[in-house]
Structure formats: C-alpha cells, structure tokens
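Questions regarding the structure given below will be posed in turn.
Every protein chain but one is kept in place in this view of the complex.
Per-chain numbering from 1; labels A and B assigned in written order.
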Amino acid sequence: MEKRAVFRAGSLAYLLILPQLLLVFVFFYWPTGAALYWAFTLEMPWGGGNQWVGLENFTAVLKDGKYWSSVVASCVFAFAATALALAQALVLALFVDRQLRGSRGFRSFYVWPYAVAAPAVSLAFRFIFAPETGLVAFVNQWWPGLWNPSINGAQAMALVVLCFAWKWIGYNFIFLLAALQSIPRALMEASAMDGAGPLRRMLDIQLPLLTPTFFFLLVINLTESFVGPDSFGIVDILTEGGPANATNLLVYKIYSDGFKGLDYSGAAAQSIILMLLVMVLTFIQFRWVERRVHYK
Amino acid sequence: MSFVSKLQMSAAAGALVAAFAVSPAAAERARFEFWYGLTGDLGERVQETCKRFNDSQQEFEAVCVGQGGYPNAVQNAIAAYRAGKQPTIVQVYDGGTLDLMLSGAYVPARKLMADNGYEVKWDDYFSGIANYYATAKGELLSFPYNSSTAMLYWNRDAFAKIGRDKAPATWEEVEEVARELKKAGYECPLGFNFDTWQILEQFSAIHGEPIATKNNGYDGLDAEVVFNKTKFVDHVKFFKRMADEGVFTVRTKEAGMDIVPSFASGACQMIQTSIADHGTIGKTAAADMKWDVAMLPVWNGTERKNSLVGGASLWVLAGKSEPEYKGAAAFLKFIGTPESAEWWSTVTGYIPVTNSGFEAMKAKGFYDKAPYKGRELAIESLTFTPTTPITRGIRLGGFMQIRKEVTDALQGIFAGKVGVEEALNEAAERSNAVLRRFEKTYAGKSLL
C-alpha cells in the first residue's frame, strides 16, 4: 500500500524517523544482537565464556518432538485468543457506538480488563473456573469429571485462551471505538435517510471503514499472543505450561528454559525460530490480508 | 589522562529526592545491597530482618531489595553481575545453586567470614542443610537461609472419626487409613499435587534411593538421572492406583485448590508439604480444627534416612568493595545468632539452621506449645541419620528443567495418557539430555 500524494524526500524525512530509530537501535537491536549470538554458542549464564557450536542449538530444538507440540499449542492459542478477543471487542464497540442512552456508562467499563494486573486476573480466573469449587463447578455436578483443566489439556488451553481474550477486550475495544467515532456522522446519516437500518449500516458502512484498524489489531493481537508478556504471564500463573505440556506455548517455553532453567543458548535459539515464525506470519498478513483493507 | 563525559540527566532531580530520603546519620554508614526473591508476607519478613539489623548497629546499612520471585532474583543478579552492578548478597533458590557454584562469581562463605574476622562454627549447621550448599568435601559456600523440609500433615478430627490418633508411619498404613477415611465419607483422604519436591526428591532421600548417578551429581557433571529405575517408579504406580480408586486426589493450584488450602479448609485429610506451611495452616484453618504433623511415611522395611532441605541460601557475590563485604559479613553473622533464628522461626514457618539455634529454642520451650508445637519434628526428619552420599542433596545442572520434565510426566500419568514406566523413562531420557547440555556448557569446569 502506498500513498499517491507524498512529499519530496529530503533530510526532513530522515530527521523525523531518527529518534525512533535511535531508541530502537540502542534498546532493542544492540542487546538483541548480543542475545542472538548466544544461539550459536553455549553460554554460561554468569559469564565466564562460551563456545561456538554453530547450528547445534537449532538442530537440538527442531529435533525435539515436544518443541513441535509447543508450536502447535502456540498457534492454537494465538488464533483462538485473537479471534475471541477481536470478536468480543468488535461486537461491544459496534453496539456502544450506537450511542443509546447509557452507553457512555457501559463503555468506561469495557476498557477495564486491560488495566487489571495479570496476577489479579489469573487468580480470579483460577477461582471462577475451579472444577469443584468455582462458578462453573455445577457442570461437574451434572457430569462428574467433565471439567478439569488441571488434568485435561484441551480444557487448560481453553482456560488460558479465555483469560487472554478477556484481558485484551479492553485494548481492542478502545481502538475500535476510536475508529468508529472518526467515521463522519454525515455518512451514517445519509445512509439512514436512504432507509438503511442500524444493522445494515453496521455491515455496509462501519465494518468496511473499520478494516484499517481491524488489520492493525489483528497483527498486534496475533503478535502479542505469540510473543507478548501477557501470554507467558497468564500461562505462568494459570497452568505453568501443563498439564503434560498442553499449554507450553513457545514463549513460555523460552521463558522457562531461559529465565528459570538458565539455558540462555537454548532460549536464544528458540527465540530466533519464534521470531522467524512471527515474521513470516506478519508478512503473510501484510501481503494477503492487507489487500482486503479499505484505506479510502 | 582520561576524559569522561557523563550525562546525568536525572542527577539534579535524584539528588533532590535523595536529600529528603536519607538522613545525615544514615549517609555515613557503609551500605550494601541484598536482593531477595521471597514475596508476600515472607518478603515483608525479610524487610523486617533488614530493619532489625540496621537498628542493631550504627556501622552498616543493609539495603534490601525484593526481586519479586526466586527466578527473578537469580536472573536480575546475573544481569547485574555481568554489567558490574551486582548486589553484595543475593538469595538463590536450589534451582540456581549449581550454575552459581560453577561460575566463580561468588565469595565462599568461609572466606568471607575469615577475611572479616568472624569465627563461625561451621559444623554447627545441620549437616542435612549445610551439605546441600556445600562442596562434595563439605565446605559450605553459601549461607543457608530460609530452610524447610517436607512433612506429612494429618487431620486429627478425621482420624478420630475412624478411631485413630496416630499419624501413619508407613505407606502401607497410609493406604489403610486412607481407605477407612474414604469409607467414612471423606472425599479426599490424601491430596497431592505434581510438585517433584515431595514425591520425588524427599521420597528418594528418606528411602536412601538415588535420583542420579555420581552420588546425585556431587561427584561430577557427567551424572545421569536414575529415577526411572528406583523405588520411585513403584511409588508413582501406587499413587496412580490410589488415585484411580479415588482414595488419593489430585489437588493443584491450577484447579483452584492446592494441597495447603485443601488441608486447611478440611477438604483433604492428609497432605505432604513443607514445614514452612505449618504457620500458614495454623492461621488459615478453622480455629477448632485439630491437626498435626509427622515425618513423611516410608515403605515398610525401609531404613529411614534424613530428609532434604528446601528453600534458599544467601550467596555473597564477587567484585564488591571491602566495606560492602564487611557489612555483608556483619549481616550474615547477625542472622546466624540464636535470637535471630528464633525470631525468624516465630514469624515464618522456617526452621533454625544450626544446632545451637535449635537447642536454644528448645531450651526456652519454643516447641512446647501451639502454634509451634510439632515443628521440631522437621529437625528430627532432617537429622534422622547423618547425611549419606545420596542424602546430602541433589546437584544437577538444569535442575529446574529436570523438575519440569518429571512434573510433565506425572501430569501425563495421572491424566491416564501414558503408562507410569513409559512416562518416567521418557522424562529420564529428556533429563539426561538436559544434563549433557549443561555438561557441555561448562566443559572444562569441574565441581569443587
């Protein structure tokens, strides 16, 4: 996507982007370069040297069957959580934007989840979804053993997906609402005059005009659910990657191998693979999904 | 000649705030930093310890900085050490011990105290505690700090219902009792989770079973795990059988009801957990609930050995200044006094780490009445026999990853997805891969 009308590129263009590039270089690329170097070595955590091992760290990771099950778990988690978080937020934003009486009151609550700290959310989810004592315990009264995320991997996955999606409702909601509100009122009114009902207007006018924001959120949500701190924060508190690796997301595996297990080199190799994966995914989104985005 | 360009943008603002924060008297003291991993109520207790130390003398000031968890404390200390900004003392949990030991980034405990003119009776430490943090030859490298061991907690009220008033000493008895409790209508006679500390590590120690070759890794980095070939396998099979019959019940925090709250609320009648939870259960259980602790059961015909210590120790890092080491030594001396040990045991559930500390508390009648009565059994368990080469501790590289492998295996087993042997064999194989990787990382280094 390119703009037709642009200004002549002069030193101003570079000057404008310079602060951001400088920050990114100093605080991201420089340290990341050091961390990624470890992927090709075996690094002693406290310093004191390392030895070059070439691609050995990568082959070790890629040969590991459990790593591949983590890849699958990560993909399931990312797509499910993104879909759920976006769908919830979209519905809420569209309806709040109808601006019926009282909707202002509602909308301030919908941003809350993003403001709640992870330990509080996770603890709350743990209690609400506790198989024998939580709010969903009644399903186990009808059918004993039906719901138990501490044993059942698929249910554990559902739980972390729900928790992530809940936390990201607020984020998605606020951007979607902002986008909805920058749609000119005149456009909506004209359509109403033509006899289009509210649902029609949502589908025909608002949704197409939302696509740039929606694309932004899609990319951000997917990226965050693959590599974001919320993902491993939630997994760390709710399931610790279990049961039996069912929720051992790639980002959590990196965190537990590197951060807890002090295997810096293994974690670095896994990070590179994960980064490549997310980059490919993002590239696909820009290449294919963005074509369907209506910028004007 | 040196040209240093300093950009201290926040210096002015910082100085302004500092002027309010630090009184002139405190500024003259030699400061040193202590980073710790304990959080919550226990983190508060660490802060109190520092305050007690700072109030007790005028020379030094301990600046105690909570790092929000054990892994963070280690991780941040590593990052700081590599940038030359490390604290003088750092609290390191068992999982981080070996990496630090091999790093040379520390000042050995004995050297620190000798250099600063303190005499410490090193053999006063319980050998079951000291050896966990000592070289194979028995030289202590760090200072045992918050220490505990695992115990069996049992509900006296429930036991009375089935006409019993003693804790089971063997697993055969546990089975009997549990079945009777089940018959009497209790839903969770024994609750357990997938923490390897109790079911694998403590179990293996008291049964004198190795977890790994080379004396649990003390004699070399080329050790291999053997937990898939010991009594542990049968023990897991037993648990699996009991769980299938509904006599033992899985209670994890993931399910919203970990073993400790399950026991404290009376839902489970027996659990195995740390003595550090003794105080917690005392404070959270219903006031009229009668319960007690006992040493962990063993299988019939077993010659019981000492149990293992759990918790963390304090390491003094290399590369700090003379006054900082002086302060650190004074601080470590301070927390080693019997008074400090008693205070620490009173406000936390942790146990004293030295013989003299324990004896002093016993003499004062600390253990005679509630809420501390029963905690002396933890010392009895830790010192049940002199430590043998395989009950000193566990010295394995990547130990946190190995624990995770075993936990994964247990989760698979109790979900009914894999057989016990198959799962444990796989966990052992994967653990050995972790060990080989660790060995290679530290190629050329050897254990002290």
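Criterion: a residue touches a chain if its C-beta (ideal position, glycine included) is under 8 Å from a C-beta of that chain, and two chains touch if they have at least 3 such contacts.
What we mean here is this: contacts and distances are computed from a predicted model.
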Have a look at "sn-glycerol-3-phosphate transport system permease protein UgpE", "Cytochrome c oxidase subunit 2", "LVIVD repeat-containing protein" or "Redox-active disulfide protein 2" and point out the UniProt protein name belonging to the hidden chain. "sn-glycerol-3-phosphate transport system permease protein UgpE"
In the whole complex, not just what's shown, which of B:Leu42, B:Val92 or B:Leu141 touches the removed chain? B:Leu42
Among the options A:Phe77, A:Tyr110 or A:Trp147, the absent chain makes contact with A:Tyr110
Even though one chain is not shown, chain A touches it at residues 1, 3-9, 12-14, 16-17, 19-21, 23-35, 88, 91-92, 95-100, 103-104, 106-121, 123-125, 127-128, 130, 132-135, 137, 166, 169-171, 174-175, 177-189, 192, 197-199, 209, 212-213, 215-216, 219-220, 223-224, 226-229, 232, 251, 254-255, 258-259, 264, 267-268, 271, 274-275, 278-279, 282, 295-296
What chain B residues would touch the chain not displayed? 1-10, 13-14, 17-18, 21, 33, 35, 38-44, 63, 65-69, 72, 75-76, 78-80, 82-85, 87, 148, 253, 256-257, 260-262, 264-265, 267, 274, 276-277, 279-280, 283-286, 310-311, 348-350
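FYI, only the chains that are shown with their structure count from here on.
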Which of the residues in chain A end up touching chain B in this complex? 42-48, 50-51, 60, 66, 126-127, 129-134, 148-153, 156, 238-245, 256-257, 259-263, 265-266
For the complex, give me every residue of chain B touching chain A. 71, 74-75, 78, 81-82, 95-96, 99-100, 102-105, 194, 250, 252-257, 398, 400-401, 404, 407-409, 411-412, 414-415, 417, 430, 434, 437-438, 440-443
